[in-house]
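Every protein chain except one is present and positioned as in the full complex.
Moving on, here comes chain A:
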Amino acid sequence: MADEALFLLLHNEMVTGVYKSADQGEVENGRCITKLENMGFRVGQGLIERFTKDTARFKDELDIMKFICKDFWTTVFKKQIDNLRTNHQGIYVLQDNKFRLLTQMSAGKQYLDHAPKYLAFTCGLIRGGLSNLGIKSIVTAEVSAMPACKFQVMIQKM
């Protein structure tokens, strides 16, 4: 689909652009990842406003996470999250076995160390979406074998 390719190519160029315009020191202390995450945060805030303008209020936190896994992920990446795990104490793990932004990169270990750069924007996306739904959180991502990856959401109790 044309719109999928557009977002994918734009996202890839964005990551390359942020890294190119950064100095050596910034690359080393993770400032670039933070920049990408903040971009995703702002985009996530806007997206969630659009997607939920007609839905009813959410019952609880778990309901919100399920919305993120199903409707939000489907609208952005055209598929659902494959696995949601929680410890019922504010930690959720979202597992996507075939993450759309990584499928073209490799199927296994090649390019593994570059993968976090391409996940930072999506972490921000989740964090921004949750923040506009009233949940403060920290989102991190880890990938052991592409294209599967896990997003870990830690809810901050205010």
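Here is the rule we go by: contacts are C-beta pairs under 8 Å (C-beta built on N, C-alpha and C of every residue); 3 or more make two chains touch, one makes a residue touch a chain; residues count from 1.
Note that in this section contacts and distances are computed from a predicted model.
One chain of the complex is hidden; its UniProt record names it "Trafficking protein particle complex subunit", one of "Nuclear cap-binding protein subunit 2", "Trafficking protein particle complex subunit", "Electron transfer flavoprotein subunit beta" or "Kynurenine--oxoglutarate transaminase 1".
Looking at A:Leu62, A:Ala107, A:Ile138 or A:Met154, the residue that reaches the missing chain in the full complex is A:Ala107.
Touching the missing chain, out of A:Phe41, A:Tyr92 or A:Tyr118, is residue A:Tyr118. Residues 5, 8-9, 12-13, 15-16, 104-108, 110-111, 114, 118 of chain A touch the missing chain (whole complex, contact as defined above).
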